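Only one protein chain is missing; all other protein chains are in place.
First chain written, first letter: the chains are A and B, and each begins at residue 1.
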Amino acid sequence: MKYAAKRIATLLVTMVVVSFLAFVAFDLISGDPAEMMLGTEATPEALAALREEMGLNRPLVVRYGDWLLGFVTGDLGMSYDYYQPVGELLAPKILVTLCLSLLSFVIITVISIPLGIWSAQRSGGLFGAVHTTGNQLFMAIPPFFTGMILSWVFGTILHWFTPGAFPGLTNVPVALKHLLFASVAIAIPRIAMTGRMLRSTIRSEQRKSYVRTAISRGNDRGAVLRRHVLKNALVPVVTFLAQTMAEIVAGGIVVEQVFGIPGLGRMLVVSIANRDYPVVQAIVVILAFWVVLAGTVADLVNARIDPRLQLGGDA
Amino acid sequence: MLEIRDLHVKFHDRDREAVSGVSLHIEDGEILGLVGESGSGKSVTAMSIAGLLPRRQCDYTGEILLDGKDLLHADRAELRKLHGKEIGVVFQEPMSSMDPLMKIGEQVEEVLLIHTKLTKEERRRMALEAMAAVELADPEAVYDKYPHELSGGMLQRAMIAAAIVIKPRLLLLDEPTTALDVTIQAQILDLLKKLNRESGISMLFISHNLNVVRKLCRRVAVMQRGVLVEEGETETVFHHPQHPYTQRLVAAIPTRCRKEDQP
Partner (left out) sequence: MKKTSMNGYLAAGLILTGVLVLLIVAGYFWTPYDPNAMSVGPKFAKPSLQYLLGTDNFGRDIFSRVMKGAGTTFAIAVATVVIGAVFGTLLGALTGYFGGLADAVLMRLGDILTAFPSILLAMVIISIMGPGKTVNVVLALGLVFIPSFARVTRTAYAGLRDANYVKSARLMGASSARILWVHILPNIMQVLLPAITIGFNNAVLAEASMSYLGIGVTPPDASMGYMLSEAQGMFGAAPWYALGTGFFMVLLIFGVGLIGESLQRRDGEVD
């Protein structure tokens, strides 16, 4: 319990630090938002008035506090490009990206964990070589390339869905097809990585002394695995899955573009190209929070699995 | 009750046999000491009895009979019925021999879960009894602890409790006190002696330390380089060692200890 409180406090501090860094960085580069909104031909009086109105004359820390307050209450500022509140602009896209990420995560977990356990039971020359080579090959396939092939085969040739014509989440069956293929594209290399990671963890656990004890008590192979090895192999895997969550977000940025899925990633790319800084900033902070949150959840889960982790270490 | 006849074990990646032609027997209720330095084949002998030999990586011949039933060539499924139930094993390093993520109590009663149809409550009760029998203070509290929360001596007691909870015929002790400090070592030896006296369980006690064996075992066997070089009453072997290797082993014990009376 104490550990959880400490871990959540660390999470909040990290979030503040990360968002402050992002705020400062974007404050430095974004130039004068008033000028951005009014254009270069605006009169100095109009600019000064707008600056005053937008509160740009106050110190950095105060503006950060203001921004953070706005962020947690859902007020993310105005988009330069769309003349629309960023919150309103992003809300539906957050949902789309969330669905995509969770779907990818489920696919990765559901496939890679049985795969890892199964492959850990097998060893030796040929299987090992095929396994390693196959893993390296799948890890080498970039999600956006897989995405292109999938959208060509299933979209253009088989007409299962129309790439680029994402109907919105309300049309569940059609939206699901888009998201499913996109998730598969994101998942393939990560399945290979997670499976491989789980396999090597299980194999190194199987060499430990407590396995010999378990066998001496009359456990068969399956029972040794179920009762002892799997739980011990879980901690690094949970950490790895949190990292996977982060990588899914990154993969999603590109794959959303491939399939024309209107999520946060696509919005981010457009906003970067248009230098729509309030939007970029908001998306970056949202994604960063998501990544940090995944790490914290993994730590909390691991502390439940392995009580030793609650002892030492402040993180 | 246990008889080893002409046991040979050779690992594929070694030139020399790990065990070559060992014959031993353990009587009901007896504690047999098996002494030798590392690499003498004593642990391999014990692992052969416990069925923990990596069968695919070695060649083995001979017989290991537990009440007339051959353990060495029994198939895995049959062996599993004996593992834990008829033969309990206690290993050298209690910390690494325990599952770090399983509560002590669950590990103690695991054998019951595998070999009996007892209910959860019955298993728990027997585990607590066994933990009391090995003189673990406050078994109820220890039951819910994890290995990292206990000392080495307490862990080794818990390991012994786990091995005896189902009352096996034979207890294999593979250097159970080597990793512990001297006072704890003496306590564990006393405990083993008490268990043997009270429940009549037979034991094979393996050690590189002849002096430790002397405190516990009436009979001792000495191994060197896979061969049984000497066997007999501990005191006889101790005072009149026949084989040069045993003589060296005895000579290596400090005189002060040698004069100590057999307790």
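The rule we apply is simple: a contact is a pair of C-beta atoms (placed from the backbone, for glycine too) under 8 Å apart; a residue touches a chain by one contact, two chains touch by 3 or more.
Please read all numbers here as calculations on a predicted model, not as lab measurements.
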Left-out chain, listing which of the shown chains it touches: A
Selected from A:Leu76, A:Val237, A:Met267 or A:Val292 as touching the chain missing from the view: A:Val292
Option touching the unshown chain, where A:Pro92, A:Pro114 or A:Gly128 are the choices: A:Gly128
Listed residues A:Ile29, A:Val61 or A:Val110, member touching the removed chain: A:Ile29
Interface with the undisplayed chain - residues on chain A: 14, 17-18, 22, 25-26, 28-29, 123-125, 127-129, 131-133, 136-137, 139-142, 144-145, 148-149, 152, 156, 243, 246-247, 249-250, 253-254, 257-258, 268-269, 271-273, 275, 277, 280, 284, 287-288, 291-292, 295, 315
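Heads up, the rule we're going with is that only the chains that are shown with their structure count from here on.
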Chain A and chain B: spacing of chain centres that average the CA atoms, whole Å: 52
Chain B-facing residues of chain A, complex: 208-210, 212-220, 223, 227-228, 231-232, 305-308, 311
Residues of chain B that touch chain A when the two form their complex: 50-52, 76-77, 80-85, 87-89, 91, 93, 96-102, 110-111, 114-115, 146, 148, 159, 162
